[in-house]
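Note that one protein chain is taken out, while the other chains of the complex remain in position.
Note that the chains take the letters A, B, C and D in the order they are written out, and that residue 1 is the start of every chain.
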Amino acid sequence: MARALNPAAGPTISIPWAKVLRKTIFFACLLALWEALARTGIWPDYLFPGPLAVADKLISGFGDSSFFIAILVSLRRLLIGYCISLVVGVIFGLLIGRNKLIEETLGSLVLGLQALPSVCWIPLAILWFGLSEQAMTFVVVMGALFSIILGVVAGVKNTPPVYLKAARNMGSHGLPLALQVILPAALPTILTGLKQGWTFAWRSLMAAELIYITVSLGGLLDTGRNLNDTAQVIAVMLIIIAIGAAIDAIFFTPLEKRVRERWGLAR
Amino acid sequence: MARALNPAAGPTISIPWAKVLRKTIFFACLLALWEALARTGIWPDYLFPGPLAVADKLISGFGDSSFFIAILVSLRRLLIGYCISLVVGVIFGLLIGRNKLIEETLGSLVLGLQALPSVCWIPLAILWFGLSEQAMTFVVVMGALFSIILGVVAGVKNTPPVYLKAARNMGSHGLPLALQVILPAALPTILTGLKQGWTFAWRSLMAAELIYITVSLGGLLDTGRNLNDTAQVIAVMLIIIAIGAAIDAIFFTPLEKRVRERWGLAR
Amino acid sequence: MQQQTLSHTGSAISAARHNKSAEGGIPLQIRGVEKTFSQRGRLVAALSTIDLDIAAGEFVCILGPSGCGKSTLLSIIAGLEEASGGTVQADGKVVQGPGTDRILLFQEAALFPWLDVQGNVEFGLRQVGIGARERARIAHQYIELVHLKGFEHSYAHQLSGGMRQRAAIARALAIDPAVLLMDEPFGALDALTRDRLHTELEAIWSTTRKTVVFVTHNVREAVALGDRVLVFSPRPGRIVHEFHIDFPRPRSLENHLLVDKAAEILSVLSEAMESQEKEGDHGARA
Amino acid sequence: MQQQTLSHTGSAISAARHNKSAEGGIPLQIRGVEKTFSQRGRLVAALSTIDLDIAAGEFVCILGPSGCGKSTLLSIIAGLEEASGGTVQADGKVVQGPGTDRILLFQEAALFPWLDVQGNVEFGLRQVGIGARERARIAHQYIELVHLKGFEHSYAHQLSGGMRQRAAIARALAIDPAVLLMDEPFGALDALTRDRLHTELEAIWSTTRKTVVFVTHNVREAVALGDRVLVFSPRPGRIVHEFHIDFPRPRSLENHLLVDKAAEILSVLSEAMESQEKEGDHGARA
Partner (left out) sequence: SGSGPKSVTIHLGYFPNITHAVALVGVERGTFKQAFGPDVTLDTKTFNAGPSLIEALFAGDIDIGYVGPNPAINGYVKSKGSALRIIAGASSGGASLIVRPGAHIQSARDLNGKKIASPELGGTQDIALRHYLQQQGLKTADKGGTVQVIPTKNPDIVTLFKQGQLDGAWVPEPWASTLVQQDNGQVFLDERSLWPGHQFVTTNVVVRKQFLDQHPDLVEKFLQAHVDTVQYIKSNLDSTKTIVNSEIKRLTGKALQPSIIDSSFKNLDITYDPLAQSLYQSADSAFALGFLGSSKPDLHGIYELKPLNAVLSSKKLAPIAES
């Protein structure tokens, strides 16, 4: 039980070396396992290339900067689409979560709409936006939007009613109630919805980038697949996973941690 | 303020006619709007078919029972894949949510893995399962799994610590703690994760059903697209939306309502 | 970090008052209010018919056994819960919903976890559009009043039970409502802090002539603070006895008359509970 | 729905006891325990060094100002919170974490919202593998003991504050631990219910010789129940005075000696608070 009191704990931010080490070991093990599996030769290497082949691909892809360009192009589309989904999703989520009529009508469709694969939105995207960046953005938005709505609605509905009562009693209503009480109260759940929306946005982007072909991660993935270049497919997968892990580490995890700490949910 | 006390409220289940009426009006309006848009002729009808053309397609599809078969085939795959994701997802979610080491390693990858489009898993599915139902199931599972994990982890981490303290104090630990305390405490959030997982499962299924084409919703959608048969695409979309709305109405909404009521979150 | 002396904080409050027009309390009329809850199909009668008139500026204390519907009644007055029957009028107008003229201090503190103590206290002020500096000033004064100076930037989960309760008191007082509905506000406080807050509350009340409805389990507290003490029967709650307390203020808890009155009320309370138990009615029917 | 008389429930409890070996309490040794919290980089000393020996079967009451670290101390004894320094030994073994020998009754009721009252009371019994029927029997007896019969199948949000507290008491008592750590267990109860539960608790304690650590703000309650009363200073809490209460049991709250003792303790408590205030130390440092 007894631990020496560490007066430095808390305010100072120190690099958590132990954590970094553990992570490094984990990823090293993954790599080793992958290489070992590839070496056994159970699967031919054109179907299951080892890390070296993929590393080669990554080096040459980044070397001729085509991967850089693809990442920038795709990330830009992703961020624009995601931000639009975020704003629209939060607004609709609040409306559905708070208004019985909208919930019964529009809300009953959200689960079904979110289940639609992104290709379904492509004809509409072309119809409305032509062969343009906006068409891709539209597909990304339709991919992530309903997922974010689901999260916001859940957050709003799982808010302990006592907060709402207290707020209404203190004269809060309408927009201030939504922004100052419902959203913050729902924030822990909303954040999860945002994470889900983020993954949907990626997946939709991969479909959207096939509306017409450009150098982009979606394009690279499709080309890799069409040419049965498994190493390229895996390289793109690694890039997506790495970006996901980075966004998680830079953005979502600290945000969630802060919210949990402040809400008193941290252990 | 004063309302007459209705002693029948609560136990008896009565059909909420007002609600049914409101919903009917809403969907009728949607249909009318769609028809009106189609009639204006802004878009040629082969690009934007009206409800009548789609109804034709639905009638003939259900008439020769090909839609029935497709729905049954797809739903079967969906349910199998979803149930596997559910079980595996809850287990991994609990592990990641409770174990710092697993969280730092495996957990850091979940967001990235979930962002991978389903096509990425298809080569692996073929490699491991060949041309089989299992290959499709695998793709569905990989589509929904990480989403469910995200939901369970969030639920576990957002559990008010006092419940855990009380439970541990009363001698609960290990599996009983997980099943009797953590899961129920996290249930409201987990349910949202399950909804998100459900939509992911659908989308992945649509990709999985292209591994090889059989009579299935994914196959119908792909065929519709390949033949530029927009009416068929919309017919499949409507089927997906309708199934989503039905599952929501039959399964998720009552479950969420019950959980919220019991947890004291209902208003 | 020097703690303010009591007299100092007291004067701070009167300073805060000066900025608002202290319009004083408003009268409440409760007519035939009753409440029945349904629990899994079973009906639980929480309140049987309540008729009650509270004058503007009156300090009414409510005593009653656990679960007799006291909190429910306050909620109904606040407009946060619908009565199953009857009406509540505040200042002659039928209550249709919550309003900042009637502020309910919840039995559980109900602090917003995403705001620190100061943010919580400022919340109500923000809703009526008071500027940031003025808000901060008022909040500071009430935080001092409840002896939470130094914890302005703590969050609810970093406070002890009593500190949370005090923060909630500051939040309610800062709004300066015409009617204060207080549900066991001092339940989690030690005797001394409680005494001090009695004094503060009485001071605020006597300056601003608010209407106060005060639920407590402490008979002496009721006698020390109330103009009138209502004793409720066990569930379903109804008013079984009403005591007018005419002792001059400030009252001392050591005063013999007061102690005797408390004893009298306690015996009425016990009687009400025991007689009901003999009837074998729990207020819960299948 | 006929309410059980007190004597009846009392005997029901002794019947419940019969099934378990009433091993009695265990001693607690607290050595140099201290606790400092960090709040946004600011350090808050909640407990300064606490040294305390509690004998097996002793009933110790703790009094102290709000926020002085009483709940923190109970949490540390329960093994739910780590001390910043010092050790706690229960029955000679250093406490490393929670254990069913020491059950903490939280200040907030902490009922599980997904279980009804009966499910909550049965929870602890289920963890040790007691069969369903036996569990239901024991749960029933404790639910009766706290006067919640008729509400077995209610959920936490359907109960009043006091009812929630009573359900939590039943849940803790049903586990029949060697050490009961009670944090203001009767704070939200009316005087009469409180009196009755005093009697029940005393009966249980005297039959089973549990060790009880009881935090309260009610000085009279402390004097009525405790073998020993500890008075804490304001934050950072330390023991400023210790009173041994040797009055015979059962004690009557009207007993003059008891009233005098209570007055004496109260004055010590006030002194401790006021002297600290003069020192100008809040226990919170930047």
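Definition applied: a residue touches a chain if its C-beta (ideal position, glycine included) is under 8 Å from a C-beta of that chain, and two chains touch if they have at least 3 such contacts.
Everything quoted here is computed from the prediction, not taken from an experiment.
Indicate each shown chain that the hidden chain touches within the full complex.
A, B
Taking the full complex into account, find the residue in B:50, B:123 or B:176 that is in contact with the omitted chain.
Of the listed residues, the one touching the omitted chain is B:123.
Decide which residue listed in A:210, A:234 or A:247 touches the omitted chain of the complex.
Touching the chain that is not displayed is residue A:210.
Give the residue, chosen from A:56, A:103, A:133 or A:229, that touches the chain omitted from the document.
Candidates A:56, A:103, A:133 or A:229; residue touching the omitted chain: A:229.
On subunit B, where is the contact patch with the chain that was removed from view?
44, 46-47, 122-123, 126-127, 130-131, 210-213, 219, 222-223, 225-230
Can you list, in ascending order, the subunit A residues touching the missing chain?
These residues of subunit A touch the chain that is not shown: 44, 46-47, 61, 66-67, 70, 122-123, 126-127, 130-131, 210-215, 219-220, 222-229, 232.
Following the convention adopted for this analysis, only the chains that are shown with their structure count from here on.
Which neighbours do subunit A and subunit D have in common?
Both subunit A and subunit D are touched by B, C, going by the contact rule given at the top.
Can you pull out the chain pair that has more C-beta pairs in contact than any other?
More C-beta pairs are in contact between A-B than between any other chains.
Hey, how far is the Cα centre of subunit A from the one of subunit C, in Å?
Comparing mean C-alpha positions, subunit C is 47 Å from subunit A.
Please tell me the distance, in whole Å, between the geometric centres of subunit A and subunit B computed from their C-alpha atoms.
Spacing between the chain centres: roughly 18 Å.
Residues of subunit D touching 2+ other chains?
Touching at least two other chains: 40, 108, 158.
Note the residues in subunit B that touch 2 or more other chains, in rising order.
Touching at least two other chains: 264.
List the residues on subunit C that touch subunit A in their complex, please.
Per the stated touch rule, the residues are 78-80, 97-100, 102-104, 106, 108, 110, 112-115, 123-124, 126-128, 155-158, 171, 175.
Using the touch definition from the top, list the residues of subunit B that touch subunit A in their complex.
My answer: residues 19, 22-23, 26-27, 43, 47-48, 101, 104-105, 108-120, 123, 127, 146-147, 150-151, 154, 157-161, 164, 188-189, 191-193, 195-196, 198-200, 202-203, 206-207, 221, 225, 230, 233, 237, 240-245, 247-249, 252, 256, 260, 264-267.
Can you name the residues of subunit C that touch subunit D in the complex?
My answer: residues 1-3, 37, 39-40, 42, 44, 63-67, 69-71, 107-108, 149-151, 153-154, 158-163, 166, 183-184, 187-194, 217-219, 266, 269-270, 273, 277, 280-282, 284-285.
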